[in-house]
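Incomplete set of chains, arranged as in the complex.
A and B are the chain letters, set down in written order, and residue numbers restart from 1 in every chain.
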Amino acid sequence: MQFCLDTAGTYYLRNSIVRGVHMNKQLTWKVGGAQGEGIDSTGEILATTLNRIGYYIFAYRHFMSLIKGGHTNYKIRISSEPVRYHGDDLQVLVAFDQLSINENLREMNADGVIIYDDKFQAELPEGSAVRLCPVPLTGIAKELGNVIIKNMVAAGASCRLLNLELQPFFEVVEEKFGSKGKDLIERNIKAIQQGYDYMKEHFADEMFQLPTAPQVDRPHLLMTGNEAVGLGALLAGCRFLAAYPITPATEILYWLLENMPNYGGKIVQAEDEIAACIMAIGANYAGVRAMTSTSGPGFSLMMEALGLAGISETPLVIVDVMRGGPSTGLPTKTEQSDINQATYGSHGEMPRIVLAPTTIEECFYYMIDAFNLAERYQCPVIVTSDLYLGMSKQSVDDLDMSRVVIDRGAVVTQEELDQRGQKTYPRYAVTESGISPRPFPGMPHGRFCALSNEHDDTGLEIEDTDGRVAQMDKRFRKLDTFNGGEHVSYKGPEQPDVVLVGFGSTTAQIAEAFAELSSTYSIGHLQIGCVYPFPTEAVRKILAHTKQIFVIENNKTGQLAQMLQQNVGMVDKVEAILKYNGNPFTVRDITTTVRG
Amino acid sequence: MAKVIDFKYDKPTWCPGCGDYTVLAAMQQACVGLGLEPEQVCCVSGIGCAGKIAQHFGGYGFHSLHGRSIPTATGIKLANQELVVIAAGGDGDGYGIGLGHSLHAMRRNIDITYIVMDNHIYGLTTGKLSPNSQKGFKTKTSPKGSAEDPIRPVEMAIVTGSSFVAQAFSGNVKQMVSIFEQGIKHKGFSLINVFSPCVTFNKVNTYDWFKEHIVNMDEDESFDPTNRMDALRRVHEVESVCTGVIYREERPAFHETMLGASETAGVHLDLDLAEEEMQSLIDQFRR
């Protein structure tokens, strides 16, 4: 077990409400509008610049399953300390339309400010204390000759409201549009400047004061969970990806498309997820570390292939970036509802490992683990990320390169094969550890047949009882030495009365709730990063003397709670805090329930 | 130099007289004829009587899932282009459940040889309709005769971009060996549909039936397998019952043109990156 959380500084802070200059240790900002209006790029420019000048940011995208129209928004939490969650509240909203106000007002603090495009008449419910700043976003953009750069005007106006210098923004713009010509750069810079100036002129005393940015020699890493997965895979030695496009997993494909070919890696956009998964199995069999990435619908299509990897003892890494289910469900919303399928899916029984990274950093580290475990245990490893983790962008302090270790497990060498000098190699030899060394096709004297049928040691199908039991037992022995407890983290007193339990992406909000509740409760925070094999020992030890267990999950049926009950017992102490409306948890979702 | 015996492993369990025996033999002979060593060849099959071929072939083997030999073979070939990858299986496997994969591999021109043992029936599941059973054909699952038009594998393959398309017959081993050799040598996707009679369940499309009906295009000097339209026309005329090389074209294989194409097979890559290399990848994110 290890304590891998270091979110001490990320707990929830209530800002003092002062008109004029607001003093903040951190701040939340959001831009909202219709899809296709450049909402994302507004957010991106702010996020990038803030990260570059040393702030820690966490950015969350809300979007819809259509290409144009609908409502989309991009929220950034800005802090002088690491943050892993975009915050319950909202202080600054940039609204491109009334819908953006309607959708986001309930999140806003009483001292919040809304910058909005003055081409529409903003409406607030009666009694709202939120301050309105109409700015001619479209107007200025039009004057500059391109309506789409209203997003830059908005960025400029935001700068002024946050009392930020413009120069770093200009630099980011220059880099970003460098290839697209001077004209465009200049127009964007002008847009930013004019937005800034307009704000300064018309709303001079509206201003939030950010904390001083931490001094940094070089920017923090700014990455999404999906990018971290891609980077982790590449450094883990993955050199083959087969995938079929699907939200919210596609960025993994993008990142690897850009980077893996430089290292000799190959990428196939398969015709479907069945093919994608099986191509990855074929490549792994041939000796190349290979994976597939997908989301729920695609993952469901891989169930038969999962069993193939299991019985043929072919290493396989599947990344499932979970989204709202069931079926096509809510393609653009987050959920943690696939761990049942990851754990129990596919007919019949075979060993597997299900990892659930709990932070964006862990998306990186767990991919390295995943490839090592897949080859060490010659079985499928499923990594369940989710939309929230996968698509949110975070400032990451650094990644620990020393944890990049490649362990290819039991691979037989050509020397050993030559020494044997046999035609065939007993690839499925019944060993004590259950792990049998494997040759790669192409190696002389290593011939074997990988099989989806039950088989003998060289890969001839069998139907006899003894051979069957020997192979089943062998396969299941493999995980005897696996310790899921290494992927569990706990923070809190040794014998807490109350424990908050989560898995995967809920870490940050639970950590903030934990920090807030710690003053009144004897409380602990247990975050599970491996749901199968269930880390029963580690979890039981922590929960042994607990009076109440809150299991916090982004799903409807309490899948982790059920696993807990099944493996650890404590049926009566477990209360599930569930959310399945498509959004990630807020800190308040948790604290309110715990306070009862 | 390897001999036929080196490409054998274990005794096949097919029914006596099954067409698949000579397919296996022809595969073995073709490999020997091409001077291949067993470890250089990987035979990938699906599930079915035909699919058992991977177990009995003396090279590396992967007896994969029903209908999924092609994606398995694709993964293997792209991971190690040095391997000769032969996918093999039944007509149900390749034209029924696996049809989509077969066609996508053709248009990608994956450099594998795909041998379909086409007995117009589901053998292993004891005599059921196959997508290539003839219309009206009676089986346990079509007691009143099939109401479906059969797949036309050769025409489909030509149209979809298989760069080598041929047919062979279990009853003509010599031609089969020659076609296998050509198919394996061909760079790109080779579909070789082999009429391989199921002596137990298909009492219509028997050895005799095929002997009587097959038109051997290899013997037709007027026939030019590089002429696409002509190939389509002729195959349709004979209702697909012909053998020989029917179509061929030169086109780069997928592993040569795909993103990341390289001379080095994936399996030979050094996975440990230098510290600076890693650092520069990470530094991408300091944006």
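Here is the rule we use: a contact is a pair of C-beta atoms (placed from the backbone, for glycine too) under 8 Å apart; a residue touches a chain by one contact, two chains touch by 3 or more.
Only a predicted model underlies this, so the values are computations on that prediction, with no experimental measurement involved.
J.: Each distinct chain appears once here, so what's the real count of each in the file?
T.: For the whole structure file, chain stoichiometry equals A x2, B x2.
Definition applied: only the chains that are shown with their structure count from here on.
J.: For subunit A versus subunit B, what separation do you get between their C-alpha means, in angstrom?
T.: About 41 Å separates the centre of subunit A from that of subunit B.
J.: Of all residues in subunit A, which touch subunit B in the complex?
T.: Within the complex, subunit A contacts subunit B at residues 48, 51-52, 218-223, 227, 231, 234-235, 237, 239-240, 242, 257, 259-261, 263-268, 270-272, 274-276, 278-290, 304-305, 308, 312, 396, 398-399, 401, 404, 406, 423-424, 440-453, 458-461.
J.: For subunit B, which residues count as touching subunit A in their complex?
T.: By the definition above, subunit B touches subunit A via 6, 9-10, 37-40, 42, 44, 47, 52, 54-55, 58-65, 68, 70-80, 82-83, 100-101, 104, 255, 258-262, 264, 266-267, 269, 271-273, 275, 278-279, 281-287.
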